[in-house]
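Removed: one protein chain of the complex. Kept in place: all other protein chains.
Note that the chains are named A and B in the order they appear, and that numbering of residues resets to 1 at the start of each chain.
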Amino acid sequence: MSISQRPRGWMRAGAIVAAGTLGTAAACTAPADEGDPDEPTTITVDVFGNFGYSEAGLYEEFEEMHPDIEIRERGTGMELGDYDERLTQWLAAGSGTGDIIALEEGILTRLKEQPDHFVDLYEHGAGDMEEDFLDWKWEQGHDADGDQLLGLGTDVGGLAMCYRVDLFEKAGLPTDRDEVSELWPTWDDYIDVGERFREAGLDAGFLDAATNTFNAILMQRAGETTGYTYFDEAGEFVVDDNPAVKDAWDTTLGMLDAGLSANLMSFSDQWNSGFRAGTFATIACPAWMLGYIEDQAGDAGEGKWDVATIPGEGGNWGGSFLAVSSQSEHQEEAAELARFLTSPESHLKVFQALGNLPSTVTALAEPELLEHRSEYFNDAPVGEIFGTGAQELDPVYLGADNQPVRDEMENALRAIEEGTLDPGEAWETAVNNAERVGR
Amino acid sequence: MTRVHTPAPQRPDSRGSPPSPAAGKRWTAWRARLDVKYSPYLYIAPFFLLFAAFGLFPLAYTFFVSLHDWHMVGDREYTGFDNYAELLGDDRFWNATYNTLGIFIIATIPQLLAALAIAHVLNRKLRALTFFRMAIVVPSITSVAAIAIVFNQLYARDFGMVNYLIGLIGFEGINWQAHRWSSWFAIATIVDWRWIGYNAVIYLAAMQAIPRQLYEAAAIDGASQWRQFWHITVPMLRPTIIFTVIISTIFGLQLFTEPLLFGSGAEITGGSLRQFQTVTMYMFENAFGLFDYGYASTVAWMLFLLILIGSLINFFVVRRISSAE
Partner (left out) sequence: MRTVETESSRQSSAAPRKRTGGRRISPYGEQGRGGPLAYLTLIMVVAMSLFPIYWMFVVATRTNEVVGQTPPPLLPGGHLLDNLGRLLANDNANIALGLMNSIIASGTVTISVVFFSTLAGFAFAKLRFKGRNVLLLVIIATMMVPIQLGIIPLYMLMNRLGWVGELQAVIVPFLVTAFGVFLMRQYAAQAVSDELIEAARVDGCSTFRIYWNVVLPTLRPAAAVLGLLTFIQHWSEFIWPLAILDSDNPTVQVSLNMLATGYYSDYSQVFTGAALATLPLLVIFFLFGRQIVGGIMEGAVKA
């Protein structure tokens, strides 16, 4: 047996354990840097989903400018919820985060009260970037007091409506994107088109899921009216009082009532395969979802998806920031990289590579952006679709507990789709459940 | 134990001769006495140390935490048994308890009955007996995460194989995650798939230890196979059945990974209406989803009590049932 030489080592392990219980073990984290001056400094960037920095060649570019720096990205392809959970653990533990942390707008809102976790980017010369950005995006990046700059904007979530050309054709609907856009100036028109689609009797839903559609409508309505969703700017829980919420809810229920939904769960495996298999014909798509669709539908899906305008008036859903963690040992370098990645030039490159819509005015005004077409989406003029009006996008305020409340609202919608919750009682159920986590 | 305690050996240590024979003798004798008397504690110490550090301490500390308003961030405040009071009135906790018990029952009873039946079939002269035995144990050595991924796909609503088969016989496919009954059923099959064979082999071992003469005598008395099974096999297996029921209780009430991965992995609420959220999932939701450590710890302790009570009830029920024969 191979254990012959080991006992002493195990005893040592035992001693460490014993010391640990007495609380005397050094509770420190190992120094990340071994201190070799020739070793390049590694900057770790924590992201979720896809930020497109590798695709746009930005890391490479930065590394070329700084030969002593190596960039490592973690988390691409990770789901937002998992990312959030892990990030919160790291922040609470005081170790583990990367040097740069991507913050989705909901996460940022929650962490505004704890600015200590982040480096003040004003101290790293980010102040002169102010005029590049959309005003509200720049404002959103501050802490609760408005003194510290926590994050620099990456993208904004201008809304459009993506649709399956092949399914529209089979259902006898127009397939040209301009004609399609004209079909649905309002959400009611959208429902009418859906009914026509349904009557064609194809084995596919008109829309993917109530949840996804609800979120898009809610962000649109909130942007037009109150400027907030589940919480007002004072942090009060207002699900029951905010007309935008009820409005979006009723519109969504109308779609369910008409039997338009494929009843999928957003971001589930089934939903993901739906992009490829064509189990739904339309999906409300913020700019950042284009890359997602392309990834899910794969090569076989090229040319099958196209982009039309969203019913109603524009709207803004999602968008993120880059922050520098105060756990970082290379804050100066990390801040420089964050500034580089959020510069108008980088924004533009990411947009061209992936579709994420810039949050800098400068990039949004670039002719290169406005003229950009996406080959994958039937050569759709995505620059024009998303870029026009992007400067007029309205910010929507999200509360600190936005995510758990949103989960409860979505769960109620899903339960209706699954046939386990009566639509008539669903609103009350949703509000009650949301109140438990939100108040 | 009949061992006579002999005095320490008188021979010098083989490894080297001591400087003075007399002093050396005394030294070895003293050392040997010490060795005999105290070394056993050294040998069993690792378990107790490790258990104290990583078993007992966390559990006790969980109790301590459960007496506080304790979130990941912010102040902690001693609140006595407030968390427990809140939990007792928490319909989500009771929902999770209901789900856990429900899945436990619809998983465990068929599992053990099937295991018993398979063991019974295996308990005879068969060709390829070793192959059969080994093949049915294979599921229990697989990793639950890997298997849950497979089953999740088998039970998928749109392109799953189970729904495909249901479609073949002319019925509408089922959205397995959507309903309470269907999700419970699907989760129970994942659990059972892994453990039926394992339990069958355990029963088989116990069956083979039953003296053959008992059956022969019964056969001469004209008892049918069925009667023999119920009147000889089952009562003789009683201790083994109790053992498997208690093990199943301990693990079944902590059910977590199967329902979590069944719900697409990310769904700690166990379905849109929490139709398959187990108590352990609820604990995790509070601990790592809402970062409410105090409340999550309370859930943990209630689960501990539940397991204790469940094991005791099962112990007495099974003892009763199998001795009633």
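What we mean here is this: a residue touches a chain if its C-beta (ideal position, glycine included) is under 8 Å from a C-beta of that chain, and two chains touch if they have at least 3 such contacts.
All values derive from a computational prediction rather than experimental measurement.
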item	value
Which displayed chains the hidden chain touches across the whole complex	A, B
Touch with the omitted chain, as defined above, among B:Asn83, B:Ser248, B:Ser264 or B:Thr278	B:Ser264
Touching residue (missing chain; options B:Leu101, B:Val234, B:Ile250 or B:Leu290)	B:Ile250
Residue touching the undisplayed chain, where the options are A:Glu39, A:Asp68 or A:Asp82	A:Asp82
Hidden partner chain, residues of chain A it touches	1-3, 6-7, 10, 13, 16-17, 20, 23, 25-30, 48-50, 73-79, 82, 86, 89, 93-96, 267, 269, 272-273, 276-277, 292, 295-296, 298
Touching residues (missing chain, whole complex) on chain B	1-6, 9, 11, 13-14, 28, 32, 35-41, 43-44, 46-48, 50-51, 53-59, 61-62, 65, 118, 121-122, 124-127, 130, 132-139, 141-147, 149-154, 158-159, 161, 164, 193, 196-198, 201-206, 208-213, 215-216, 219-220, 222, 224-225, 228, 236, 239-240, 242-243, 250, 254, 256-257, 261, 264-266, 280, 283, 287-288, 293, 296-297, 300-301, 303-304, 307-308, 311
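Definition applied: only the chains that are shown with their structure count from here on.
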item	value
Chain A and chain B: spacing of chain centres that average the CA atoms, whole Å	40
Residues of chain B that touch chain A when the two form their complex	45-46, 49-50, 52-54, 57, 72-73, 152-153, 156-159, 175, 177-180, 264, 266, 269, 272-273, 275, 288-291
Parts of chain A lying in touch with chain B, wherever the complex brings them together	10, 14, 17-18, 20-21, 79, 81-82, 85, 88-89, 92, 114, 263, 265, 267-270, 273-274, 277, 279, 404, 407, 410-412, 414-415, 418-421, 437
